[in-house]
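For reference, the structure discussed in these notes is given below.
Note that one protein chain of the assembly has been removed; the remaining protein chains are unaltered in position.
Now for chain A:
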Amino acid sequence: MNTIAPVFCTIVPPHVLDKLAQAEDPRLSGPARRTLEVDSAHRTRRRITGLRAVASPTAAATGNPHRTIHDCEHRTALPGKKVRGEGDEPGRDATVNRAYSGLGATFELLLSAYGRDSLDGAGLPLVASVHYDEGYANAFWDGDQMVFGDGDGEVFLDFTLPVDVIGHELSHGLTQYTANLDYQGQSGALNESVSDVFGSLVKQYTLDQTADRADWLIGAGLLAPGVSGEALRSMKAPGTAYDDDVLGKDPQPATMDDFVRTSQDNGGVHINSGIPNHAFYLLAVELGGKAWERAGQLWFDVLTGGELAADAQFTDFARLTVAAARARFGDGAELEAVTKAWSQVGVPTA
């Protein structure tokens, strides 16, 4: 798929080519711009020269991504043929290029906002496979890597299109290396919600959006033209993302009053995630500003803090976010906002 010689002159540094490749796609020209704007001179220089990170005064803020993209060529053997490694210039396959830059955006959020060097905190290489199977309308994390299908073209488009979907899959890796929430019932819904939260934060970070400007959608741009819906999930208004003849209606609840009991989908992990998703949204909007800074920090603190049990329930997670708010910000607006957010979705914190 990606064996054709790159159309761009290779004298231009790879990261610049990356931006050029992305610029054709309006959904990704934002991320490219964001990356260019926010990179400190130090880190930009590192990326251009491809040097390994040198220990800096803020020890946490080191590290470079180690990305590899594979092409399954519409078969199902993983990982498939390697088509792009770290620092390689983009090829003609937009799917490969999107996966590569989405991995980079997620890596960059973790590093710059939270000082975490990749998913495991120790520079874990990031691996993704694209063009999985024929018309495969899904993406998943297999425990070691991300896998993306092209979509069926009728209901779902290419799963690499929304950067929040890429961030979502990678965040399953982050959860696996930290709290390792059981993918079942409420802990499974928390696992899903953490992925939606950081997936959305990756998108907001790449667009440099404040909480009030963000769309808070998961999978915007993924539904084919003609499908009645704007995305797969809405953190702002769970249950309203789609209402379609083929897909049915978005089943997500926003509050505990509408918690769904089901044996399907590992106990409704993609359904009840709407409740903690909405709590995060309420917190972020109440605090204002960039959601990855304070609200995201609290969620990151809980996920990585070592106290969140693998079988945690919503109330366990909620209580830990309150404790994290107190520990990090004292008895301020953050504490009040996080307590209020959980209360609004019906999850007790006391």
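Here is the rule we go by: a residue touches a chain if its C-beta (ideal position, glycine included) is under 8 Å from a C-beta of that chain, and two chains touch if they have at least 3 such contacts; residues count from 1.
The rule we apply is simple: contacts and distances are computed from a predicted model.
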(request) Have a look at "Metalloprotease", "Carbohydrate ABC transporter permease", "Reductase" or "Spermidine/putrescine import ATP-binding protein PotA" and point out the UniProt protein name belonging to the hidden chain. (result) "Metalloprotease"
(message) Which candidate, A:Leu232, A:Ala254, A:Leu303 or A:Ala325, sits in contact with the chain we can't see?
(response) A:Leu232
(request) Looking beyond the chains shown, say which of A:Leu78, A:Leu207 or A:Ala224 touches the absent one. (result) A:Leu78
(message) With the missing chain put back, one of A:His70, A:Arg98 or A:His270 would touch it. Which one?
(response) A:His270
(message) For a quick check of understanding: of A:Trp141, A:Trp299 or A:Trp342, which residue touches the chain that isn't displayed?
(response) A:Trp141
(message) Just checking the interface: what residues of chain A touch the absent partner chain?
(response) 76, 78, 133-134, 137-143, 147, 156, 159, 165, 168-169, 172, 183-184, 191-192, 195, 219, 232, 247-248, 251, 264-266, 268-271
